[in-house]
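Excluded from the complex is one protein chain; the other protein chains are retained at their positions.
Our next item is subunit A:
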Amino acid sequence: MSAVSVTERDRTDIPGNRPPGIIVSTNTAPAAIVAADVETAIRVEGLSKRFGKAGPVVLDNINLTIKPGEFVCLLGASGCGKSTLLNIIAGLEHPSEGAVTVASGKSAVMFQESALFPWLTASRNVELALKLRGVPRGRRRGEARELLDLVNLADAADKRPHELSGGMRQRVALARSLAQDRKVLLMDEPFAALDAITRDLLHEELERVWRETGRTIVFVTHNVREAARLGQRVLLMSSRPGRIRNEWRIEDNGPRRIESPEVSRLAIEITNHLREEIRRNAA
């Protein structure tokens, strides 16, 4: 915690460092946030994780509160446990210590690989999610069409995953996770394997979907610009053990673009902190 408050002082010392339009603040004590906002979507308390009894500590005392409808980016270098944290929130892995509460129950998850079922068409993939959610048979097809149309893929409904490009597959996966109709959407580097042009478009797509559906999104990435482009809050994690080192809150003035100067300025600042964290691991 002391390291965090130091960086906070660092930043307030240099007023010119603060880009216009973006309010930057660092990790306030989690308890203060809890006290301030009764309404929380996800609460992580004192969470630690180690694999095996004698294994290294992957996550160390993570405390985190996320409000409903927030777009939070978890950023960090390899080995910071950001994916592990996401999997724990998703309920796919269990914490060694501490607790995770997702107010709305279970959450939807999207992975780096689209992980669509290759034997089903795009529409059927979405329909399967609806079926497992308990939507009656007669309504599934129509709802799947609507969801595919939301990601601009209504024309590809009858195509199979292998006939779609990587970006299209991720959009089907997004439609499928929206089909789960859960308030929280967890995304594990969903655009990491895409080319830059496609990724740029998908950022816009995701932002629009987020604004239209009001989902709470936790977005794991190792791409600083992506985090600065998308997040309302960016959480920087340190590696070995994974801890939340720093936090930026970005004022939401409507859609940003990855090329815009304030995103670049923020990305530079975050990158400097990230590099500092990585340097620690030398020797």
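In the analysis below, a contact is a pair of C-beta atoms (placed from the backbone, for glycine too) under 8 Å apart; a residue touches a chain by one contact, two chains touch by 3 or more; residues count from 1.
One rule holds in what follows: contacts and distances are computed from a predicted model.
The complex includes a chain that is not drawn, and of the options "Formate dehydrogenase subunit gamma", "ABC transporter permease", "LrgB family protein" or "assimilatory sulfite reductase (ferredoxin)" the UniProt name matching it is "ABC transporter permease". Annotation: of A:67, A:145 or A:160, A:160 touches the absent chain (contact as defined above). The missing chain, though absent from the display, is touched by one residue of A:109, A:206 or A:274; that residue is A:109. Annotation: of A:42, A:88, A:102 or A:168, A:168 touches the absent chain (contact as defined above). Which of A:100, A:129 or A:220 touches the hidden chain is settled by the complete complex: it is A:129.
By the touch criterion stated above, the residues of subunit A touching the omitted chain are 21, 90, 92, 106, 108-109, 111, 113, 115, 117-119, 128-129, 132-133, 152-153, 155-156, 160-168, 176, 180, 197-198, 201, 204-205, 208, 253-257, 259-263.
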